[in-house]
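The complex appears here minus one protein chain, its other protein chains still in place.
Every chain is named by a letter (A and B) in the order it is written, and numbering of its residues begins at 1.
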Amino acid sequence: MSNAANDSLTGNALRPHAATAWGRLAARMQATPRLSGFVLVAALLCLWEASARLGWVNSQNWPPVSLVLVAVAQGIASGELASLLLSTLRRMASGYVLGCGIGVALGLLLGTNRWLRYVLKPIIEVIRPIPAPAIVPPLILFLGVDDALKIFVVSLACFFPAFLNTLAGVETIDDVLLQTARTFRVGARRTLFQVVFPATLPMIAAGLRVATGIALVVTVISEMIAGSSGIGYYIIQMQYAMKPEAMYAAVLLLAVTGYLVNRVFLVVEQRFIPWLGK
Amino acid sequence: MRKLLPESWVARGVGLASLITVLLLWEMAARYRLVNPVLVPAPSMIFDTLVAILTSGEFLAPLAHTVLLFLAGYGIACLLGITLGMWMGCSRAAYGLLEPLVELLRPIPKSALVPALFLFLGIGKATMVTVVVFAAVFPVLINTFQGVRGIDPVLLDTARTFQCSRWRTVMQVILPASLPSIFAGMKVGLSLGVVLVVLAEMLAGENGLGFVILDSQRAFQVREMYAWVVILAALGASLSLAFDKIEQRAVPWRGN
Partner (left out) sequence: MNSQRRTWIKRGLAALGAAAFATALALPQQTMAADLQKVRVSIIPINDVTPLFAAMKQGYFAEEGLEIDTTPSAGGATGIPGLIAGSFDIVYGNVVSMLLAAQQGIDIRVAAPGTKIDTPEFDMSAMVVRADSGIKTGRDLEGKSVGVNTRNNVIWLYARAWIKATGGDPDRVTYREVPHPQMEDALRQKQVDAGYMVIPYVAIATQKPEFQAIAHPYSKVQLGVDVGQYLTTAKFLSDKPETVTKFVRALRRGIEWYNANRGTDDLLKIVSGFTRLDVEVLRKVKMSPAPLKVDPPQIETTMKLMIEHRLLRGPIDVKPLIAAQAL
């Protein structure tokens, strides 16, 4: 590891350790940097287990972590958690694709046509500052509590980062590029697809990444508020059914899902925009 | 530049006209009962309700509740995120210690943690502040970390050559250099924080704009509900405007 010195940026190089057992452990922790972190996580989990087992936290709603893991295993074995998760992911994906698709398309259109921009941008700017949970209560009155509501809320939440980044991306395109296209008499549509879109792609990717982070959170929020299905509702339902271990199991599963969704996005991003290279 | 001035006036004029058109269409739709006016009140009626809420001072308590909760949570999140992010960026041991925990907590949809937090901290302000901290801290932390990592090594070598103390290096070299990245993270944290403060108020039901929106929906006071949503939107817009102003002050070299 040639960048060992660079890893500690302020210049505190690795210090040699005494040859005691503790020193060796400490040295090992430095060598495999995350070991100490895993120890910390394990210690926190043990603290959780002990606090529930020994009654430091006296509550129905505080199960030991081991029971939560059992609930995860049971939920996976029975297929219940998987089907809930799938329904949540389906909503998330629908909302994400809709919101991002419309966001990117409008971003490109508004970026290349100033009259459209003048007309639509103010309307979008007026809606933008409304936080996602606040639009759920009014929307329930129109869209009910079915998937239409949840997908709409998610797509709205994903729309803004996709749209704004795309628009900003189009605005930063080098004028020379567009002038060249004009010089060569490239048609408007071809310019859009073959010049503007590729040049904007890194910014679009940035917008999509922000949307990825938001999508799952908002899906769970809409399932919690509007209820009736998905893993967000399951969390509330289990809370009411006095099965906190099942509730935490769902939270745990969501954490893993969030992590995986992010990974998948990074892989897809690298596949489609190889020149973004990191 | 001179040429652009009328252009921006055109933009504003058209934008204003389009907003007014939308409101007029909405007004007509409600007046002529194309939509159910109980569910979709005319903008003029919402406006009347809004004026009543604003002039009676009724908005002060919920607004103050939301703003204070948000500022407390967001402030803590920024301090915590920047400190931890810098620490993790500068010290390999800190990185190793905290990275697994951060990666474990970061992807949890924060809304899912609200019931668990209720238990630990009670149903009250502490919980809501914690929810906001949780929501906003990770974008700040990760962007700070990435900002620190992305610093030109030449800069650090220079600092070392000049024998700057560790503290001075951090405060005068690393912090300013990673500021643009930190602000990018703070911006994401800002919108997430606002989302979660509203959700927390809805779920904890004490006070605040989130609570009054949900409360008026439960009582089917649709006009009031829309009026409160407008107030919340105005708050969201002012927060992000204020943020942009502060960012321009703090990172002037970043340009527009």
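One rule holds for everything that comes next: a contact is a pair of C-beta atoms (placed from the backbone, for glycine too) under 8 Å apart; a residue touches a chain by one contact, two chains touch by 3 or more.
As the structure is a prediction and not an experimental result, all values here were calculated from the model.
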Seminar exercise, completed: Omitted chain touches shown chains A, B
Seminar exercise, completed: Touch assignment to the omitted chain, from A:L67, A:L109, A:L141 or A:L178, lands on A:L141
Exercise. Of B:R12, B:R31, B:R218 or B:K245, which residue touches the hidden chain?
Worked result: B:R218
Exercise. What is the set of subunit B residues that contact the non-displayed chain in the whole complex?
Worked result: 38-39, 115, 118-119, 122-124, 204-206, 214-215, 217-222
For this session: Name every residue on subunit A in touch with the hidden partner chain.
Result: 58-61, 94, 97-98, 100-102, 104, 137, 140-148, 151, 193-194, 197-198, 201, 225-229, 233, 236-243, 272
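The rule we apply is simple: only the chains that are shown with their structure count from here on.
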Exercise. Contact residues on subunit A for subunit B in the complex?
Worked result: 4, 6-12, 14, 29-30, 32-38, 40-41, 44, 57, 59, 61-62, 114-115, 117-123, 126-135, 137-138, 140-142, 210, 213-214, 216-221, 224-225, 232, 235-236, 239, 247-248, 250-251, 254-259, 261-262
For this session: Enumerate the contact residues on subunit B facing subunit A in the complex.
Result: 10-11, 14-16, 18-19, 22, 39-40, 89-93, 95-101, 103-113, 115-116, 119-120, 148-149, 151, 153, 156, 160, 166, 169-170, 174, 188, 191-192, 194-195, 198-199, 202-203, 209-210, 213-214, 217, 222, 225-226, 229, 232-237, 239-240
